[in-house]
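Only one protein chain is missing; all other protein chains are in place.
What follows is subunit A.
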Amino acid sequence: MTTSLSGPGSASQAPGREPTGSRPARKRRTARNDAPITLTGLAVKVILLGLTAGIAVWAAFPLVEGEKWAGLALLAATTAGLFYLYLTPRHIPAKYLVPGTLFLIAFQVLPVLYTASTAFTNFGDGHRGDKDDAIVAIQTASVKQVPGSAEYALSVATKGDPATGPLVFLVSDPATGTVSAGDAGGLTRLDAADVTVAPGGKVTAAEGYTILNFGQAGARSQEITDLVVPTDAGALRSSGLSRAYEGRAVRAYDQGCDCIRDSETGKTWTADEAVGSFVAADGERLAQGWKVNVGLSNFTRVITDGNISGPFFGTLIWNFAFAIGSTGGTFLLGMFIALALHSPRMRYTNLYRVLLILPYAMPSFAMLLVWRDMFNTDFGLVNNLFGLGVNWFGGEWTARFAVILVQLWLGYPYMFLVATGALQAIPRELTEATSVDGASPWQSFRAVTLPLLLVALSPLLIASFAYNFNNFNAIYLTTEGAPFPADNPTNGATDLLITYTYRLAFGGQGAEFGFAAAISLFIFTIVAVVSAVSFRRTRKQEEVYS
């Protein structure tokens, strides 16, 4: 958000700092006011704090309008905290850490915590709202026109754009003449002074609403048919574009038995708080359930459910193989080329370097798609060039080989660049000394160059491993996880855990956010443990926390 660029903040740093000869004093400072205040610093501070206040006021208006008092309090507290922090001379480290931390908390920590809490629920399609939402949804979905249902003249209106705005039903009660506006949230009565009603009860104008003409309504007829307005006795549904009826819910909630009863068949579905659904005696579940806490069942499902655990552990092993293969392969190739070019007798090294790192500068998302097409069976470049007819993404192993090859191409220029830099930092005298001692080039590489390289590059290798472990683009933009086994369309041979999770959360057959979140936590744990262990090992060689 804002940063104070300067401030009277160094009081705690060093005492007795009279201006020395090389640096003329800008102004005289008394002993009491010994923190230097520069004019630019002050100006920048005033501007940035003013900007903060401006943004806070701008953000406050919608919060007040929406009566979100908790949000407003949070906003006020944050702003006040920022003002305090940058106006006081104390807390200097915080002045530097807070700006980035605010973003980190808002857009990284909060979503992660939210995800973690989702992992213990059954959140997903059919389990989005609370129990009351589910009851309303079940009842309104079962509304049917029965003999004697009240009929209304209907006008379809919207508060926004006629083509896309949310739809509202305007109906007038034939008995009383009162006009109401209805949407999925229910009916609200409109003031008689604000509406014009034609003879026959049809609303022709209403303040604040745009009434859709016949063409506009016709274009959205499916939406109009789907709109159900809950009422006390049942629900309003449209019948055609100008009539609405108030139907009765066939399925109704009974508080006494905490169940849903179908008045036509007499079947009952009893609420099961453990799974968040209404379940009948024969085991049938209603599609609409609610979000409940399911404890650890999402986690245990990964291990105990045979349909999931088998593919899951297969994916886990391939995921490790992919991350190690891509990181190790790029490192070996990059280092090998860097070593080859690292010689005082080599000429044109700059030209080689510029050409070698070109893949790194190409947009990787586009090149992944290009590679996908180069592996095309019928007219892909790879098959054409080598006269092959391999169905690359059709076979398990060819697909895996292909994605690792693509990663090698995308990633080795980076490793080459880094290894070149690290090699230049190793004094030549070291290798020269070993060759004087009679070591072969290979021996001196093993004993001197490689360990020094590894010390320099291991943090980058760990970061690269963590990155590749979750390299979503690499799989999604090339194979999309293919090939899939015939009996399991959710888990392919090249799927990483992350693409698998993505398919669970957003895939075709019903979103399972809770389960996807549980797998996210698994991935997080695995990457964190692997990285922590490797960092511990590298830390033995150097002091990271100095």
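Here is the rule we use: contacts are C-beta pairs under 8 Å (C-beta built on N, C-alpha and C of every residue); 3 or more make two chains touch, one makes a residue touch a chain; residues count from 1.
The working rule: contacts and distances are computed from a predicted model.
Asker: Looking at UniProt, which of "Sugar ABC transporter permease", "Sulfate adenylyltransferase subunit 2", "cytochrome-c oxidase" or "NADH:ubiquinone oxidoreductase 30kDa subunit domain-containing protein" names the chain that isn't shown?
Answerer: Matching the unshown chain against "Sugar ABC transporter permease", "Sulfate adenylyltransferase subunit 2", "cytochrome-c oxidase" or "NADH:ubiquinone oxidoreductase 30kDa subunit domain-containing protein" yields "Sugar ABC transporter permease".
Asker: If I consider the whole complex, including the chain that's not displayed, which of A:L87, A:A106, A:A287 or A:I303 touches that chain?
Answerer: A:A106
Asker: Which is it among A:Y96, A:F214 or A:F313 that touches the chain not included here?
Answerer: A:Y96
Asker: So which of A:G66, A:G81, A:G310 or A:P489 would be touching the chain we can't see?
Answerer: Here the residue in touch with the unshown chain is A:G66.
Asker: Looking at the full complex, which residue from A:L154, A:V171 or A:I498 touches the chain that isn't shown here?
Answerer: Answering carefully, the residue with contact to the hidden chain is A:I498.
Asker: Thinking of the whole complex, not just what is shown, which of A:A233, A:L381 or A:V533 touches the missing chain?
Answerer: A:L381
Asker: Could you list which residues of subunit A touch the chain missing from the display?
Answerer: 3-10, 13-14, 17-20, 22-23, 25, 35-36, 38, 41, 59, 62-63, 66, 68, 71, 92-93, 96-97, 99-101, 103-104, 106-112, 114-115, 118, 336-337, 340-341, 343, 345-346, 348, 352, 355-367, 369-371, 373-374, 376, 378-379, 381, 384-385, 409, 413, 416-418, 420-422, 424-425, 455-457, 459-460, 463, 466, 470, 472-473, 476-477, 498, 501-502, 505, 513, 516-517, 520, 523-524, 527-528, 531, 535, 538, 542, 544-546
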